[in-house]
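What follows is an incomplete set of chains from the complex, kept in their original frame.
Here the chain labels run A, B and C in written order, and each chain numbers its own residues starting at 1.
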Amino acid sequence: MYPTTKRVSESITEMTELVFPNDTNLLGNLMGGNLMRLMDIASGICASRHCESSVVTVSVDHLTFQEPIKLGDIVTIKAKVSRTFTTSMEIFIEVFTTHIKTSERRKSNQAYFTFVALDDRTMKPKIIPQAIPDTEEEKKAWEDAAIRREFRLLQSGKIKPSEAKLSKDLLNS
Amino acid sequence: MYPTTKRVSESITEMTELVFPNDTNLLGNLMGGNLMRLMDIASGICASRHCESSVVTVSVDHLTFQEPIKLGDIVTIKAKVSRTFTTSMEIFIEVFTTHIKTSERRKSNQAYFTFVALDDRTMKPKIIPQAIPDTEEEKKAWEDAAIRREFRLLQSGKIKPSEAKLSKDLLNS
Amino acid sequence: MYPTTKRVSESITEMTELVFPNDTNLLGNLMGGNLMRLMDIASGICASRHCESSVVTVSVDHLTFQEPIKLGDIVTIKAKVSRTFTTSMEIFIEVFTTHIKTSERRKSNQAYFTFVALDDRTMKPKIIPQAIPDTEEEKKAWEDAAIRREFRLLQSGKIKPSEAKLSKDLLNS
(Lines give C-alpha, C1' and ligand atoms only; values in the text may rest on other atoms or scores of the structure.)
Protein backbone atom coordinates (compact mmCIF):
# COMPACT_ATOMS: atom_id res chain seq x y z
CA MET A 1 0.00 0.00 0.00
CA TYR A 2 1.43 3.35 -1.13
CA PRO A 3 2.00 5.93 1.67
CA THR A 4 0.11 9.19 1.30
CA THR A 5 2.16 11.18 3.78
CA LYS A 6 5.75 11.04 5.04
CA ARG A 7 7.65 13.13 7.60
CA VAL A 8 10.30 15.50 6.25
CA SER A 9 12.80 13.90 8.62
CA GLU A 10 12.43 10.48 6.97
CA SER A 11 14.24 11.45 3.77
CA ILE A 12 16.95 13.82 5.03
CA THR A 13 20.15 12.95 3.14
CA GLU A 14 23.70 13.75 4.17
CA MET A 15 26.58 13.31 1.76
CA THR A 16 30.23 13.83 2.72
CA GLU A 17 32.86 14.27 0.03
CA LEU A 18 36.53 15.14 -0.26
CA VAL A 19 37.60 17.70 -2.87
CA PHE A 20 39.92 15.83 -5.27
CA PRO A 21 42.50 17.41 -7.61
CA ASN A 22 40.36 16.89 -10.69
CA ASP A 23 37.43 18.75 -9.11
CA THR A 24 39.38 22.00 -8.93
CA ASN A 25 40.21 24.91 -11.24
CA LEU A 26 43.59 26.58 -11.77
CA LEU A 27 43.13 28.56 -8.54
CA GLY A 28 42.88 25.30 -6.57
CA ASN A 29 39.17 25.81 -5.80
CA LEU A 30 36.30 23.37 -6.29
CA MET A 31 34.68 24.24 -9.66
CA GLY A 32 31.07 25.38 -9.38
CA GLY A 33 29.86 22.78 -11.85
CA ASN A 34 31.28 19.93 -9.78
CA LEU A 35 29.52 21.17 -6.67
CA MET A 36 26.26 21.45 -8.65
CA ARG A 37 26.66 17.84 -9.71
CA LEU A 38 27.06 16.73 -6.08
CA MET A 39 24.09 18.86 -4.99
CA ASP A 40 21.98 17.26 -7.71
CA ILE A 41 22.93 13.74 -6.59
CA ALA A 42 22.28 14.47 -2.89
CA SER A 43 18.93 16.17 -3.53
CA GLY A 44 17.92 13.49 -6.05
CA ILE A 45 18.57 10.78 -3.42
CA CYS A 46 16.49 12.78 -0.91
CA ALA A 47 13.62 13.15 -3.42
CA SER A 48 13.80 9.43 -4.34
CA ARG A 49 13.66 8.48 -0.68
CA HIS A 50 10.65 10.67 -0.10
CA CYS A 51 8.58 9.29 -2.96
CA GLU A 52 10.17 5.82 -3.31
CA SER A 53 10.38 6.29 -7.03
CA SER A 54 12.61 7.47 -9.85
CA VAL A 55 12.85 11.26 -10.04
CA VAL A 56 14.19 13.82 -12.52
CA THR A 57 15.48 17.33 -11.90
CA VAL A 58 13.17 19.96 -13.39
CA SER A 59 14.65 23.23 -12.15
CA VAL A 60 17.36 24.88 -10.09
CA ASP A 61 16.90 28.27 -8.49
CA HIS A 62 18.86 30.80 -6.54
CA LEU A 63 22.03 28.78 -6.40
CA THR A 64 24.80 30.97 -5.04
CA PHE A 65 28.47 30.41 -4.32
CA GLN A 66 29.72 32.50 -1.45
CA GLU A 67 33.17 31.28 -0.57
CA PRO A 68 35.76 29.21 -2.35
CA ILE A 69 36.07 25.55 -1.31
CA LYS A 70 39.68 24.35 -1.52
CA LEU A 71 41.41 21.16 -2.65
CA GLY A 72 41.35 18.66 0.24
CA ASP A 73 38.44 20.30 2.06
CA ILE A 74 35.65 18.11 3.40
CA VAL A 75 32.29 19.05 1.90
CA THR A 76 29.04 18.05 3.62
CA ILE A 77 25.81 18.36 1.63
CA LYS A 78 22.47 18.25 3.47
CA ALA A 79 19.27 17.86 1.50
CA LYS A 80 15.72 17.91 2.88
CA VAL A 81 12.25 18.25 1.40
CA SER A 82 11.08 21.85 1.76
CA ARG A 83 7.66 21.34 0.16
CA THR A 84 5.66 18.85 -1.84
CA PHE A 85 3.16 19.75 -4.56
CA THR A 86 1.02 17.24 -6.50
CA THR A 87 3.71 15.56 -8.63
CA SER A 88 6.74 17.71 -7.80
CA MET A 89 8.75 18.50 -4.71
CA GLU A 90 11.19 21.25 -3.79
CA ILE A 91 14.39 20.19 -2.01
CA PHE A 92 16.45 22.61 0.10
CA ILE A 93 20.19 21.99 -0.02
CA GLU A 94 22.86 23.39 2.25
CA VAL A 95 26.60 22.91 1.76
CA PHE A 96 29.06 23.04 4.66
CA THR A 97 32.83 23.03 4.32
CA THR A 98 35.51 22.00 6.80
CA HIS A 99 39.23 22.40 6.54
CA ILE A 100 40.77 19.38 8.26
CA LYS A 101 43.53 21.33 9.98
CA THR A 102 41.28 23.83 11.72
CA SER A 103 38.12 21.75 12.09
CA GLU A 104 36.24 25.01 11.51
CA ARG A 105 32.96 24.44 9.67
CA ARG A 106 31.25 27.11 7.62
CA LYS A 107 28.21 27.18 5.38
CA SER A 108 29.34 27.86 1.85
CA ASN A 109 26.24 27.44 -0.35
CA GLN A 110 22.55 26.81 -0.54
CA ALA A 111 20.04 26.18 -3.31
CA TYR A 112 16.57 24.88 -4.14
CA PHE A 113 16.23 22.04 -6.63
CA THR A 114 12.83 20.89 -7.90
CA PHE A 115 12.17 17.27 -8.85
CA VAL A 116 9.28 15.39 -10.45
CA ALA A 117 8.58 11.72 -9.71
CA LEU A 118 8.14 9.53 -12.78
CA ASP A 119 6.10 6.38 -13.21
CA ASP A 120 8.59 3.78 -14.47
CA ARG A 121 6.20 2.28 -16.97
CA THR A 122 4.54 5.30 -18.52
CA MET A 123 7.44 7.70 -17.85
CA LYS A 124 4.80 10.30 -16.91
CA PRO A 125 4.78 12.38 -13.69
CA LYS A 126 2.99 10.61 -10.84
CA ILE A 127 1.34 11.71 -7.60
CA ILE A 128 3.73 11.75 -4.66
CA PRO A 129 3.25 11.38 -0.88
CA GLN A 130 2.74 14.73 0.84
CA ALA A 131 5.54 15.77 3.21
CA ILE A 132 4.75 16.63 6.84
CA PRO A 133 6.96 19.38 8.27
CA ASP A 134 7.54 19.00 12.03
CA THR A 135 9.98 21.62 13.27
CA GLU A 136 9.43 25.37 13.13
CA GLU A 137 12.19 25.63 10.54
CA GLU A 138 10.53 23.00 8.35
CA LYS A 139 7.18 24.79 8.63
CA LYS A 140 8.71 28.11 7.62
CA ALA A 141 10.45 26.52 4.61
CA TRP A 142 7.08 25.08 3.57
CA GLU A 143 5.42 28.52 3.68
CA ASP A 144 8.22 30.28 1.81
CA ALA A 145 8.16 27.65 -0.94
CA ALA A 146 4.91 29.09 -2.31
CA ILE A 147 6.49 32.35 -3.42
CA ARG A 148 9.56 30.57 -4.86
CA ARG A 149 7.21 28.43 -6.94
CA GLU A 150 5.32 31.48 -8.16
CA PHE A 151 8.67 32.99 -9.26
CA ARG A 152 9.50 29.81 -11.16
CA LEU A 153 6.14 29.81 -12.95
CA LEU A 154 6.54 33.51 -13.75
CA GLN A 155 10.07 33.00 -15.09
CA SER A 156 9.05 30.11 -17.28
CA GLY A 157 6.06 32.01 -18.64
CA LYS A 158 3.52 29.58 -17.17
CA ILE A 159 1.72 32.40 -15.36
CA LYS A 160 1.39 36.07 -16.33
CA PRO A 161 2.84 38.91 -14.23
CA SER A 162 -0.73 39.89 -13.33
CA GLU A 163 -1.29 36.46 -11.76
CA ALA A 164 1.80 36.61 -9.53
CA LYS A 165 -0.11 37.59 -6.40
CA LEU A 166 2.41 36.51 -3.76
CA SER A 167 5.26 38.31 -5.51
CA LYS A 168 3.25 41.49 -5.75
CA ASP A 169 2.37 41.35 -2.08
CA LEU A 170 6.05 40.87 -1.23
CA LEU A 171 7.28 43.72 -3.40
CA ASN A 172 4.57 46.12 -2.31
CA SER A 173 5.00 45.30 1.38
CA MET B 1 47.36 47.16 -22.94
CA TYR B 2 44.14 45.75 -21.42
CA PRO B 3 41.04 45.98 -23.66
CA THR B 4 38.14 47.97 -22.25
CA THR B 5 35.49 46.66 -24.61
CA LYS B 6 34.97 43.42 -26.53
CA ARG B 7 32.24 42.25 -28.90
CA VAL B 8 29.86 39.59 -27.61
CA SER B 9 30.69 37.49 -30.67
CA GLU B 10 34.38 37.27 -29.72
CA SER B 11 33.80 34.92 -26.79
CA ILE B 12 30.93 32.72 -28.03
CA THR B 13 31.76 29.14 -26.97
CA GLU B 14 30.38 25.94 -28.47
CA MET B 15 30.92 22.61 -26.76
CA THR B 16 29.80 19.29 -28.25
CA GLU B 17 29.57 16.19 -26.06
CA LEU B 18 28.35 12.62 -26.28
CA VAL B 19 26.19 11.24 -23.44
CA PHE B 20 28.19 8.36 -21.94
CA PRO B 21 26.77 5.48 -19.85
CA ASN B 22 28.10 6.90 -16.59
CA ASP B 23 26.33 10.22 -17.19
CA THR B 24 22.89 8.61 -17.07
CA ASN B 25 20.38 7.57 -14.40
CA LEU B 26 18.43 4.30 -14.16
CA LEU B 27 15.96 5.57 -16.78
CA GLY B 28 18.82 5.94 -19.30
CA ASN B 29 18.61 9.76 -19.26
CA LEU B 30 21.43 12.26 -18.76
CA MET B 31 21.39 13.24 -15.05
CA GLY B 32 20.64 16.89 -14.42
CA GLY B 33 23.77 17.37 -12.35
CA ASN B 34 26.02 16.19 -15.17
CA LEU B 35 24.44 18.64 -17.60
CA MET B 36 24.91 21.43 -15.04
CA ARG B 37 28.59 20.54 -14.81
CA LEU B 38 28.97 20.81 -18.61
CA MET B 39 27.02 24.10 -18.68
CA ASP B 40 29.33 25.47 -15.99
CA ILE B 41 32.45 24.50 -17.96
CA ALA B 42 31.13 25.94 -21.26
CA SER B 43 29.99 29.21 -19.68
CA GLY B 44 33.17 29.46 -17.62
CA ILE B 45 35.27 29.16 -20.81
CA CYS B 46 33.11 31.86 -22.44
CA ALA B 47 33.54 34.16 -19.41
CA SER B 48 37.31 33.53 -19.32
CA ARG B 49 37.60 34.33 -23.01
CA HIS B 50 35.70 37.57 -22.56
CA CYS B 51 37.81 38.89 -19.70
CA GLU B 52 41.09 36.98 -20.37
CA SER B 53 41.29 36.07 -16.74
CA SER B 54 40.38 33.39 -14.19
CA VAL B 55 36.68 33.43 -13.30
CA VAL B 56 34.49 31.83 -10.64
CA THR B 57 30.78 30.96 -10.76
CA VAL B 58 28.77 33.12 -8.36
CA SER B 59 25.18 32.19 -9.16
CA VAL B 60 22.87 30.10 -11.31
CA ASP B 61 19.32 31.13 -12.10
CA HIS B 62 16.25 29.84 -13.83
CA LEU B 63 17.83 26.61 -14.93
CA THR B 64 15.12 24.35 -16.31
CA PHE B 65 15.13 20.86 -17.79
CA GLN B 66 12.40 20.39 -20.38
CA GLU B 67 13.02 17.11 -22.10
CA PRO B 68 15.07 14.05 -21.28
CA ILE B 69 18.41 13.68 -23.07
CA LYS B 70 19.21 10.02 -23.78
CA LEU B 71 22.32 7.84 -23.66
CA GLY B 72 24.24 8.29 -26.93
CA ASP B 73 22.65 11.63 -27.82
CA ILE B 74 24.88 14.46 -29.03
CA VAL B 75 24.62 17.51 -26.78
CA THR B 76 25.66 20.95 -28.04
CA ILE B 77 26.09 23.72 -25.48
CA LYS B 78 26.25 27.35 -26.65
CA ALA B 79 27.37 30.04 -24.24
CA LYS B 80 27.50 33.79 -24.90
CA VAL B 81 27.84 36.91 -22.75
CA SER B 82 24.38 38.40 -22.15
CA ARG B 83 25.57 41.37 -20.08
CA THR B 84 28.61 42.71 -18.28
CA PHE B 85 28.54 44.66 -15.02
CA THR B 86 31.59 46.13 -13.27
CA THR B 87 33.31 42.96 -12.07
CA SER B 88 30.71 40.36 -13.00
CA MET B 89 29.12 39.09 -16.19
CA GLU B 90 25.99 37.10 -16.96
CA ILE B 91 26.32 34.27 -19.49
CA PHE B 92 23.33 32.89 -21.40
CA ILE B 93 23.51 29.16 -22.09
CA GLU B 94 21.41 27.13 -24.50
CA VAL B 95 21.53 23.35 -24.82
CA PHE B 96 20.59 21.54 -28.03
CA THR B 97 20.22 17.79 -28.41
CA THR B 98 20.47 15.60 -31.50
CA HIS B 99 19.68 11.94 -31.86
CA ILE B 100 22.13 10.55 -34.40
CA LYS B 101 19.58 8.37 -36.18
CA THR B 102 17.09 11.12 -36.92
CA SER B 103 19.43 14.11 -37.13
CA GLU B 104 16.58 16.11 -35.57
CA ARG B 105 17.86 18.87 -33.30
CA ARG B 106 15.83 20.33 -30.48
CA LYS B 107 16.52 22.85 -27.74
CA SER B 108 16.37 21.09 -24.41
CA ASN B 109 17.54 23.63 -21.81
CA GLN B 110 18.61 27.13 -21.07
CA ALA B 111 20.04 28.97 -18.06
CA TYR B 112 21.87 32.07 -16.88
CA PHE B 113 25.14 31.68 -15.01
CA THR B 114 26.90 34.64 -13.39
CA PHE B 115 30.69 34.80 -13.08
CA VAL B 116 33.15 37.15 -11.40
CA ALA B 117 36.68 37.69 -12.73
CA LEU B 118 39.44 37.34 -10.14
CA ASP B 119 42.82 38.97 -9.97
CA ASP B 120 45.29 36.07 -9.75
CA ARG B 121 47.52 37.77 -7.22
CA THR B 122 45.05 39.30 -4.81
CA MET B 123 42.24 36.82 -5.50
CA LYS B 124 39.84 39.79 -5.39
CA PRO B 125 37.22 40.64 -8.05
CA LYS B 126 38.64 42.84 -10.81
CA ILE B 127 37.17 45.18 -13.39
CA ILE B 128 36.29 43.46 -16.66
CA PRO B 129 36.02 44.69 -20.29
CA GLN B 130 32.50 45.79 -21.17
CA ALA B 131 30.72 43.62 -23.75
CA ILE B 132 29.30 45.20 -26.91
CA PRO B 133 26.09 43.55 -28.13
CA ASP B 134 25.70 43.74 -31.93
CA THR B 135 22.61 41.81 -33.02
CA GLU B 136 19.03 42.62 -32.02
CA GLU B 137 18.94 39.42 -29.99
CA GLU B 138 22.11 40.37 -28.14
CA LYS B 139 20.71 43.84 -27.41
CA LYS B 140 17.47 42.40 -26.04
CA ALA B 141 19.36 39.96 -23.80
CA TRP B 142 21.36 42.92 -22.46
CA GLU B 143 18.19 44.82 -21.57
CA ASP B 144 16.49 41.85 -19.93
CA ALA B 145 19.55 41.14 -17.81
CA ALA B 146 18.79 44.11 -15.58
CA ILE B 147 15.63 42.61 -14.14
CA ARG B 148 17.27 39.21 -13.71
CA ARG B 149 20.02 40.91 -11.72
CA GLU B 150 17.48 42.71 -9.56
CA PHE B 151 15.84 39.34 -8.82
CA ARG B 152 19.20 37.90 -7.81
CA LEU B 153 19.90 40.81 -5.45
CA LEU B 154 16.40 40.52 -4.01
CA GLN B 155 16.73 36.77 -3.49
CA SER B 156 20.07 37.08 -1.79
CA GLY B 157 18.79 39.86 0.46
CA LYS B 158 21.21 42.46 -0.95
CA ILE B 159 18.33 44.80 -1.78
CA LYS B 160 14.97 45.22 -0.03
CA PRO B 161 11.64 44.46 -1.74
CA SER B 162 10.93 48.18 -1.74
CA GLU B 163 14.05 48.79 -3.83
CA ALA B 164 13.12 46.26 -6.53
CA LYS B 165 11.83 48.86 -8.98
CA LEU B 166 12.09 46.87 -12.21
CA SER B 167 10.32 43.86 -10.71
CA LYS B 168 7.50 46.03 -9.43
CA ASP B 169 7.06 47.62 -12.84
CA LEU B 170 6.93 44.18 -14.44
CA LEU B 171 4.41 42.77 -11.98
CA ASN B 172 2.20 45.83 -12.06
CA SER B 173 2.26 46.08 -15.83
CA MET C 1 46.25 24.44 21.89
CA TYR C 2 46.03 20.84 20.62
CA PRO C 3 43.18 18.74 22.09
CA THR C 4 44.25 15.63 23.97
CA THR C 5 40.89 13.91 23.96
CA LYS C 6 37.84 13.95 21.71
CA ARG C 7 34.49 12.15 21.90
CA VAL C 8 33.89 9.36 19.39
CA SER C 9 30.67 11.10 18.36
CA GLU C 10 32.53 14.22 17.20
CA SER C 11 34.04 12.59 14.14
CA ILE C 12 31.27 10.22 12.98
CA THR C 13 31.08 10.48 9.19
CA GLU C 14 28.16 9.55 6.98
CA MET C 15 28.55 9.34 3.22
CA THR C 16 25.64 8.66 0.85
CA GLU C 17 26.31 7.55 -2.71
CA LEU C 18 24.39 6.33 -5.74
CA VAL C 19 25.71 3.29 -7.63
CA PHE C 20 26.54 4.53 -11.15
CA PRO C 21 26.87 2.37 -14.29
CA ASN C 22 30.66 2.57 -14.30
CA ASP C 23 30.83 1.25 -10.73
CA THR C 24 29.29 -2.09 -11.69
CA ASN C 25 30.47 -5.40 -13.14
CA LEU C 26 28.86 -7.43 -15.93
CA LEU C 27 26.29 -8.80 -13.46
CA GLY C 28 25.10 -5.24 -12.72
CA ASN C 29 26.53 -5.30 -9.18
CA LEU C 30 28.76 -2.73 -7.50
CA MET C 31 32.36 -3.99 -7.87
CA GLY C 32 34.06 -4.78 -4.58
CA GLY C 33 37.00 -2.51 -5.36
CA ASN C 34 34.76 0.50 -5.87
CA LEU C 35 33.10 -0.03 -2.51
CA MET C 36 36.53 -0.36 -0.88
CA ARG C 37 37.49 2.98 -2.39
CA LEU C 38 34.40 4.64 -0.91
CA MET C 39 35.00 2.99 2.48
CA ASP C 40 38.56 4.29 2.45
CA ILE C 41 37.41 7.85 1.71
CA ALA C 42 34.69 7.80 4.38
CA SER C 43 36.95 6.32 7.05
CA GLY C 44 39.81 8.63 6.04
CA ILE C 45 37.54 11.66 6.52
CA CYS C 46 36.48 10.29 9.93
CA ALA C 47 40.12 9.78 10.96
CA SER C 48 41.11 13.26 9.71
CA ARG C 49 38.27 14.80 11.66
CA HIS C 50 39.32 13.01 14.82
CA CYS C 51 42.95 14.08 14.70
CA GLU C 52 42.64 17.29 12.63
CA SER C 53 45.53 16.20 10.50
CA SER C 54 46.47 14.36 7.32
CA VAL C 55 46.17 10.60 7.66
CA VAL C 56 47.22 7.56 5.65
CA THR C 57 45.68 4.09 5.50
CA VAL C 58 47.97 1.47 7.02
CA SER C 59 45.83 -1.67 7.02
CA VAL C 60 42.46 -3.19 6.20
CA ASP C 61 41.09 -6.20 8.02
CA HIS C 62 38.15 -8.54 7.91
CA LEU C 63 36.44 -6.82 5.04
CA THR C 64 33.57 -8.98 3.87
CA PHE C 65 30.97 -8.61 1.15
CA GLN C 66 27.71 -10.32 2.06
CA GLU C 67 25.12 -9.29 -0.47
CA PRO C 68 25.29 -7.76 -3.93
CA ILE C 69 24.61 -4.03 -4.21
CA LYS C 70 22.83 -3.20 -7.48
CA LEU C 71 23.06 -0.41 -10.06
CA GLY C 72 20.95 2.54 -8.85
CA ASP C 73 20.96 1.49 -5.19
CA ILE C 74 21.64 4.10 -2.52
CA VAL C 75 24.70 3.23 -0.43
CA THR C 76 25.21 4.77 3.01
CA ILE C 77 28.63 4.41 4.61
CA LYS C 78 29.02 5.13 8.34
CA ALA C 79 32.49 5.48 9.81
CA LYS C 80 33.37 5.96 13.47
CA VAL C 81 36.52 5.69 15.58
CA SER C 82 36.56 2.30 17.34
CA ARG C 83 39.87 2.83 19.17
CA THR C 84 42.86 5.12 19.30
CA PHE C 85 46.41 4.01 20.00
CA THR C 86 49.43 6.35 20.27
CA THR C 87 49.81 7.42 16.63
CA SER C 88 47.23 5.18 14.96
CA MET C 89 43.48 4.72 15.14
CA GLU C 90 41.10 1.96 14.10
CA ILE C 91 37.93 3.03 12.28
CA PHE C 92 34.82 0.82 12.16
CA ILE C 93 32.87 1.08 8.92
CA GLU C 94 29.35 -0.16 8.22
CA VAL C 95 27.69 -0.10 4.80
CA PHE C 96 23.90 0.03 4.39
CA THR C 97 22.04 -0.33 1.10
CA THR C 98 18.57 0.85 0.12
CA HIS C 99 16.65 0.08 -3.03
CA ILE C 100 14.63 3.21 -3.86
CA LYS C 101 11.47 1.34 -4.85
CA THR C 102 11.11 -0.61 -1.62
CA SER C 103 12.80 1.75 0.82
CA GLU C 104 14.05 -1.37 2.60
CA ARG C 105 17.45 -0.82 4.18
CA ARG C 106 19.87 -3.63 4.89
CA LYS C 107 23.42 -3.83 6.18
CA SER C 108 25.61 -5.18 3.42
CA ASN C 109 29.20 -4.86 4.70
CA GLN C 110 31.52 -3.95 7.51
CA ALA C 111 35.26 -3.56 7.94
CA TYR C 112 38.02 -2.14 10.10
CA PHE C 113 40.51 0.28 8.54
CA THR C 114 43.58 1.49 10.45
CA PHE C 115 45.06 4.95 9.86
CA VAL C 116 48.16 6.79 11.04
CA ALA C 117 48.27 10.58 11.41
CA LEU C 118 51.23 12.26 9.73
CA ASP C 119 53.02 15.45 10.63
CA ASP C 120 52.88 17.57 7.48
CA ARG C 121 56.41 18.85 7.79
CA THR C 122 58.35 15.76 8.81
CA MET C 123 55.95 13.26 7.20
CA LYS C 124 56.44 11.10 10.32
CA PRO C 125 53.62 9.59 12.44
CA LYS C 126 52.46 11.96 15.17
CA ILE C 127 50.66 11.57 18.48
CA ILE C 128 46.88 11.80 18.15
CA PRO C 129 44.10 12.84 20.57
CA GLN C 130 42.66 9.88 22.49
CA ALA C 131 39.04 9.01 21.65
CA ILE C 132 36.45 8.83 24.45
CA PRO C 133 33.77 6.17 23.86
CA ASP C 134 30.39 7.11 25.39
CA THR C 135 27.78 4.52 24.50
CA GLU C 136 27.87 0.86 25.51
CA GLU C 137 28.43 -0.07 21.87
CA GLU C 138 31.38 2.31 21.59
CA LYS C 139 32.89 0.89 24.78
CA LYS C 140 32.56 -2.68 23.53
CA ALA C 141 34.17 -1.75 20.19
CA TRP C 142 37.06 -0.23 22.14
CA GLU C 143 37.60 -3.44 24.13
CA ASP C 144 37.42 -5.72 21.11
CA ALA C 145 39.93 -3.61 19.21
CA ALA C 146 42.76 -4.96 21.35
CA ILE C 147 42.50 -8.48 19.98
CA ARG C 148 42.08 -7.24 16.40
CA ARG C 149 45.30 -5.29 16.82
CA GLU C 150 47.12 -8.34 18.20
CA PHE C 151 45.99 -10.29 15.11
CA ARG C 152 47.36 -7.55 12.85
CA LEU C 153 50.72 -7.57 14.63
CA LEU C 154 50.81 -11.36 14.46
CA GLN C 155 49.96 -11.41 10.76
CA SER C 156 52.58 -8.85 9.90
CA GLY C 157 55.21 -10.70 11.92
CA LYS C 158 55.69 -7.84 14.40
CA ILE C 159 54.97 -10.15 17.34
CA LYS C 160 55.63 -13.90 17.69
CA PRO C 161 52.83 -16.46 18.12
CA SER C 162 54.01 -16.96 21.71
CA GLU C 163 53.38 -13.27 22.45
CA ALA C 164 49.76 -13.30 21.16
CA LYS C 165 48.21 -13.59 24.62
CA LEU C 166 44.72 -12.29 23.84
CA SER C 167 44.37 -14.59 20.83
CA LYS C 168 45.44 -17.60 22.88
CA ASP C 169 42.93 -16.77 25.58
CA LEU C 170 40.19 -16.47 22.97
CA LEU C 171 41.03 -19.75 21.25
CA ASN C 172 41.45 -21.68 24.45
CA SER C 173 38.23 -20.29 25.95
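Basically, a residue touches a chain if its C-beta (ideal position, glycine included) is under 8 Å from a C-beta of that chain, and two chains touch if they have at least 3 such contacts.
From a predicted model like this one, the values you see are computed outputs, not experimental measurements.
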- prompt: What is the copy count for the full homomeric complex in this file, when 3 chains appear in place?
  reply: 6
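Assume only the chains that are shown with their structure count from here on.
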Query: By C-alpha centroid distance to the whole-protein centroid, which chain wins?
result: A
Query: Which chain's centre, taken as the mean of its Cα atoms, is farthest from the centre of chain C?
result: B
- request: Compute the distance, rounded to whole Å, between the mean C-alpha positions of chain A and chain C.
  value: 31
Task: State, to the nearest whole Å, the distance from the C-alpha centre of chain B to the C-alpha centre of chain C.
output: 43
Message: I need the residues of chain C touching at least two other chains; which ones are they?
response: none
- line: In their shared complex, chain C is touched by residues of chain B numbered 21-22, 24-26
Task: Name, in rising order, each residue of chain B that touches chain A in their complex.
output: 25-27, 29, 31-34, 36-41, 44, 54, 56-65, 68, 111, 113, 118, 120, 123, 151-152, 155-156, 161-162, 164, 167-168, 170-173
Statement: chain A residues touching chain C in their complex are 13-18, 41-42, 44-45, 48-49, 52-54, 74, 98, 100-103
